[in-house]
Each structure stands twice: as C-alpha cells, then as structure tokens.
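So the structure is just underneath, and the comments pick up after that.
For this depiction, one protein chain was excluded, whereas all remaining protein chains were kept in their positions.
== subunit A ==
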C-alpha cells in the first residue's frame, strides 16, 4: 500500500507531555474506504493522536500523512476535505444550533456562502435535529449536542471523517442512527476513522481496527485478522468424553472434559475440519462441534490488560 492510498498514515508518531509519553512511536495506517475503529482504554492516547493528525497539537517526533499529504504543512488544503469531532462537541451556547453551524462553516475558507444555508439544513436533517435548529445550544441535551457535533463534521462532502467517540451520550435510536449514517457515508466512499470504547459498536461497524494501550499501538488490522490472532476454542458435544479427550490429545491440543463434552483451545494452525475428521475416524459420537472465537472484548482485554486503573 502506497502513502497515497492511505487516508491516514503515521510513522513513529510520538507526543510527550513533559516526561510522559502520551503517544509513543505510533505507526498507524488507515486504508481509504475503511471504517477504522480506534480502540483503547481511557488515557491511552486516542484523542492526543487525533489532535496531532488534525494539526491541533504538534508531534514531538514522527510524521503524519493525511489523505496523502503531509501534516501539518498541508493543513490548509487537506482539512477542508476532513470532517472532525474531537473530544466531544463544542459550541457557542448563546447561539442556535443552525447559527453555530453557519459560524463554523464560515470558518472553512473554500466553503461557499451561497450554499451555506442549504448545507446547514441538510446536515441538521441528517442527524435528526431539524426541529431543534432554531433552539439555543444551551437548551440542547447532551445527545443533541453530540448530534450537532456530527452535523458539523458533515457540513461539506468529506473524503475523511475523524470521529472521536461519536456515540457518546446518544440514546439507542441515536446510536443506531449514527451507525447507519457512518455506513452510508462509507458506501459513498468516505473513509471513517472512529474512536470508541463501545466494542460491540466497533464490532458491528468497522472493517479495520487498531488498539492502543498506554500510548502504544498493540494491534492493527482488519477486524477478522484481529479476531483470528486471538484465541479460539473448539467445543465438542459428545457422550464419549474419554475417547474425545484422547483424540484431541493426539492432535496436540490440551482438552478439558466437561459434563456434556470436551473443550480445547485451538492454536491458529489446526483447522476445525481436521478435528472433526479425526474424531469421526476414531468412532467418537459427535453430536455437535463448534469453534468459538474470542469476542473483541476478550481480545481487547487480553491486549490492554485487565487492570481498571488508568495508566498515567
């Protein structure tokens, strides 16, 4: 994959706050057209990474290419093609939702004032805020502000959307709407880079995933790759537990006998069909066999540790 093909590519990206490395040697590669999930526990450096990618904070070391152009030097030509939600929405509380969007749209130099009203209305429509367009943002609920933040990212056609926890504070309908919205944007060709804590969310939505832990990237790839690297387990339902244990043992597995069958951890190379064949060959009465991949959540915890305390 060449640099021009990646929507976001960082090499050795590092950000130090004093002696703390908030982001440490990050090599991120977000392919064009992907819905890229950016995972990590609190304080692992997701928002800091996003700030550097968008030119808000400077990198201590390392390089960033955004839509194939170097950041922050190409900021003026690249950022109009990028919509962003960074660390929650932020608006002028004394202005209405629509007035806030008009203000931020006026700050985007290539955006045309002739189409402004129409684009603002369309963006508000897209996030379901049409009826609250004239309401002052002070009077917005948390989820309404979040929706307005997403609307701001959608004010113009974008090649890339960078969304930092877009579903934070949204009701279930809102969450689902945002998921649908992201999918439809991706179908139109927009690359979506989305950070989240909600693993089920990411699992349902994303094509690619990267996992941060304490400033470092601990995994990156397609969702399937990430899951496959993780442990998977074969569960054999059979009355002949003793025989099954023996067969699986011969295949090099470490089986555990249960009441109604046997389970064993599969290593990556052994295919489930070979297990089935060996069992049948040995005359084990197989009533059911299933391979269970680790859930993303289990994989996530395995990668980033069990501890609840924030690395600081």
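The criterion applied here is as follows: a contact is a pair of C-beta atoms (placed from the backbone, for glycine too) under 8 Å apart; a residue touches a chain by one contact, two chains touch by 3 or more; residues count from 1.
The working rule: contacts and distances are computed from a predicted model.
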* To do: One chain of this complex is missing from the view, so tell me which of "Urease accessory protein UreG", "ABC transporter permease", "Pyruvate ferredoxin oxidoreductase" or "Electron transfer flavoprotein subunit alpha/FixB family protein" is its UniProt name.
  => "ABC transporter permease"
* Asked: In the full complex, which of A:12, A:70, A:157 or A:288 touches the chain missing from this view?
  -> A:157
* Out of A:110, A:134, A:249 or A:272, which is the one that touches the chain we can't see? -> A:110
* Sole contact to the chain not displayed, among A:77, A:173 or A:260 -> A:77
* Structure fact -> Checked against the full complex, the residue among A:35, A:86, A:163 or A:181 that touches the missing chain is A:86
* Considering the entire assembly, which residues of subunit A contact the chain that has been omitted? -> 51, 54-58, 75-77, 79-82, 84, 86-95, 99, 102-113, 152, 156-159, 188-190
